[in-house]
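The complex appears here minus one protein chain, its other protein chains still in place.
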Amino acid sequence: MTTRHSKAGNGSDVALQEWRGPWRRYDIVKEGVIAVVVVSILTLLLAGIFSSPDEPQLTFQGWATSAPDNFYATAVQELAGTSESAGYGPPYNTAADGVAVGPIAPQQWFGVTHPVDPPNDFVLTPLRSQQQSADVTAALAAWDSATADQQISWASDYDSALTDAGGDLTQLAPGDYGPVPVLAQGLTDMATSGALDGVLTARGAFYQTDATPQILFLGDGSYLDDAATAAHLQGNTWGMMNETGSYPGQAWLWLYSFWYQIPTFNSDNPDDYLTSHADALIFYIMAVLSLALLLLPFIPGLRSIPRWIPIHRLIWRDYYRRQARP
Amino acid sequence: MDQTYQVAGMNDPATYLSWGWLSISLPNLIVIVLMVVLFVLAIVLPFPKDRDQS
Partner (left out) sequence: MTTTRPAADTTPSPPIPDSAESPMWTSRLRRAWLAKLPPDKLLPDRQPAYVASWIYVFGVLTLAAFLVIVVSGLALAFAGPAWYHTSSLGHFTNSLHFWSVQLFFVFMVIHLWGKFWMAAWRGRRAMTWITGVVAFLASIGTAFTGYLMQTNFDSQWISFEAKDGLNAVGIGAFFNVTNLGQVLLLHACLLPLVVGAIVVWHVLLVRRHGVVPPIDAVPVTQPADTIGDPEVPR
């Protein structure tokens, strides 16, 4: 039997033609109904026995109550512009250039489409929106009447001093920090009381569906990050595939998650090119692989794998057996 | 939230199996193993013959 390799790669005119060979009964409607019944029963059983995950939302109140030192330190970083949000770049602000792979720099090209200004959006505007104690009010006035350079100087000095002191206010070196300590404490108190959650969500509006500032601020500290680590959701521990609790996660993301496990994309050195550009590079890798899967029928070699590893001979064993009979 | 029909412990952290940089949760492993088993069974299990075939 000769094998002609057609454009589609696996030779034989039979695949191109209408089938003229033997038939068998097929009740497509019955098949569909049985499938729906079977899947419905399976779903009901699984849902009834195992339920589904629903870990409660984290709040700023939860953060400031369980990790007040970290909340305080993050508030200082927001004022100093040293938080991750403050230095992110597009689409939130122009503090950085964004990721570019050679000449391909779409993050830069599309610019700031969701403007977020951390010192004001996360700290100062929320403080100003509430009636505050006398010292916080005075601190806000002092901040507002200072020059931008003075503000940065106070905040970054305090940020450095706090870091050097390991977050312990009793170990803090003396210095000129202006109103920053009082502002940070004022925000921490707002968060502990629960007021900050409402203020950050509403942002002065009645309806609000955009949670961008809250997520960015929450992610700047360790509260969200620690909860994710505890739940095995970090990117470098296959977290993309995982789910909270003992539930199966998104197992179909295994290949996307895989690249983040490779030490080259995952090193401790933030200046390493592959690590600092991992998000873009891995996305492009997955795009290429997806395209390869999509265009598989046209890729020589790959499309011949089913012929080389003949699992099909098991699937169609009855057919081949009948063909072999004289 | 009290789920009285929930198997106890579903909200507890999953068991993780690790070999070097490979780390998989037990529930995910079960799903994947199940898929492979289903695939193999689907291919090897005999399919009912059509009534009219000898």
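Per-chain residue numbering starts at 1, and chain names A and B are given in the order in which the chains are listed.
Operating definition for what follows: a residue touches a chain if its C-beta (ideal position, glycine included) is under 8 Å from a C-beta of that chain, and two chains touch if they have at least 3 such contacts.
Please read all numbers here as calculations on a predicted model, not as lab measurements.
Colleague: Would you mind spotting which of A:32, A:166 or A:263 touches the chain that isn't drawn?
Modeller: Only one listed residue reaches the unshown chain, and that is A:32.
Colleague: Pick from A:138, A:165, A:202 or A:296: which residue touches the chain that isn't shown?
Modeller: The missing chain is touched by A:296.
Colleague: Using the document's contact rule, name the residues of chain A that touch the chain not shown here.
Modeller: Considering the whole complex, chain A reaches the absent chain at 1, 3, 6, 8-29, 31-32, 35-36, 38-40, 42-44, 46-48, 50-58, 90-91, 98-99, 106-107, 109-111, 113-114, 209-212, 214-216, 218-219, 224, 227-228, 231, 233, 235, 239-240, 243-244, 247-248, 250-253, 277, 279-280, 282-284, 290, 293-298, 303, 305-307, 309-312, 315-316, 318-320, 322-323.
Colleague: Just the residue numbers, please: which parts of chain B touch the chain that's not shown?
Modeller: On the chain B side, contact with the omitted chain comes from 1, 3, 31, 34-35, 38-39, 41-43, 45, 47, 49-50, 52-53.
We take it that only the chains that are shown with their structure count from here on.
Colleague: Could you state the distance in Å from the CA-based centre of chain A to that of chain B?
Modeller: 26
Colleague: Which positions of chain B touch chain A when the two form their complex?
Modeller: Of all residues in chain B, those touching chain A are 1, 3, 5-7, 9-16, 21-28, 30-32, 43-44, 47, 50-53.
Colleague: Any idea which chain A residues touch chain B in the complex?
Modeller: 24-25, 48-51, 53-55, 230-232, 237-238, 241-249, 251, 261-263, 311, 314-315, 318
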